[in-house]
Structure formats: C-alpha cells, structure tokens
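FYI, not all chains are in this one, though none of them got moved.
Note that the chains take the letters A and B in the order they are written out, and that residue 1 is the start of every chain.
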Amino acid sequence: MIRVQREDFDPGAEIAALTRGRSDIGGVTSFIGLVRDMAGGDKITAMTLEHYPGMTEKELEAIEAEARKRWPLDAVLIVHRYGELKPGDRIVLVVTASAHRDAAFDACRFLIDWLKTKAPFWKREETSTGARWVEAKDSDDQAAAKWEKR
Amino acid sequence: MVRGTTYISLMKLLYFASLRQKIGTAEENLDPPGSVATVAQLVDWLKTRGANYADALNNPKIVRVAVNREYVPYDHRVTPGDEVALFPPVTGG
C-alpha cells in the first residue's frame, strides 16, 4: 500500500494498522526519514518537497510490486509527504512485514533505496544563505544500484 | 490531417523542480514540428525556444524524461497527445 500526502503521519498507528489481527507476521521493519537541520555545513530552516502527482503514485506502486516479487512479504506500506516541512519533520515511512526478519529488513532497505532514486520527488532547502534545490547524491545511486539484477 | 487544430494533437510538457524554475513555467501545451520524433529531438527543439530553455536543458546528464508517466531513454518516440515531463534527478525519501 502506498500513500502520497501533505499531512504528517503517525508511525506507531501505521505499523499497528498493518499488523492488527494478524499472527502470521514474525518481524516488522520500518524506516522513517526526517528533515535534518544541517546540510553541507549550512543550517536548514525549511524544506519544500515538490512531486509529480500521478507519476509518483505509479512509481511507488511499481517499487512495492518489485519488492513483493523479490521477498515473501505479508504487508508493505510506503507513506511519502510533499509540501512545506521543517527540521525534525517526518518525510517518509516505509514498513515491511514478513514471517522472516531477513526478508523484512532487505525489502525495507530496498524500498527506501529505490524510492530515493526513482520516485519523482524533489527537495528544496531554505538555508541561512538562501534557497537551493538538493542535488542527487552518488551514494544514493550506488545504494540503488546494489539492488539491480545482473 | 491539419496539426494543432484539436486538443489531442498537442503535446503536454511538464517541468519540475529546478527545470520548472529555469524555464519559468510548470506546464504548457506545444505543437512541435513534424520532424520531432524522439525525446532527443524534442529537447533540441525546446532549446531553440529561448535562453531559459537552453539554460535549463543544456546538460542532458541532469535531465530525466518521463513520457506518459514512465521513465524513457532519449531515443524514445514522442507523438502528439503524449504527456512529456522533464525534470532533474530525483531527491525524495
């Protein structure tokens, strides 16, 4: 399940909803991405997340489908915010549930790695020295490339 | 067929993030000449539309393209009616 929304989310409630009434799940891994207050030595005062409505959902659904193809998952949730955020705010939540913890961990990391290089979101940071678009990181490309099938 | 007389014959261009800012618009409906058959040709034609386009699209390494909401390579074919989005590498998550 994927959701793209302006509003904040409650990680505990999301995780609880995903596992409620189920007793076949052995492990739940989650990742929460937050707005940091520093970037490249500059203080961040605010962040705006732009996205491509329609394509964003399509890409996130494709990434979820790929994870489900690779690992035996009982549940998957991706929630990604857009709009104006402040340091400390939640940006993204990825939750995976599986009978086996290896699958839950691998799939969760795969989802965040692929999402970062494939889902059409762009961050704009407001800093003490002005506003700027965040540049894509080589380390994110490398993290995503690890999951490419040879 | 007379080009540009119906809505479906136009191409919908979308620009995001730094490209949107440089070009100065988020969305426009255009009628590229008939010689524009691929993404690469479309980008080259857009660059002739003004310095803002030329600046935004100068470095193909940092211009990603989606046609009808799917990532495509530069040799992908484009046709009237397509939704073509141009944007820099993504930075979500």
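In this section, contacts are C-beta pairs under 8 Å (C-beta built on N, C-alpha and C of every residue); 3 or more make two chains touch, one makes a residue touch a chain.
This is a predicted model, so every value here is computed, not measured.
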item: Copies of each displayed chain within the entire complex, written as a formula; value: A x2, B x2
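Just so we're on the same page, only the chains that are shown with their structure count from here on.
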item: Intercentroid distance (Cα basis), subunit B paired with subunit A, Å; value: 27
item: Touching residues on subunit B, where the partner in the complex is subunit A; value: 14, 16-18, 20-21, 66, 69-71, 85, 87-93
item: Residues on subunit A engaged by subunit B in the complex (per definition of touch); value: 33, 49-52, 54-55, 58, 80, 91-92, 112, 115-124, 133-136, 140
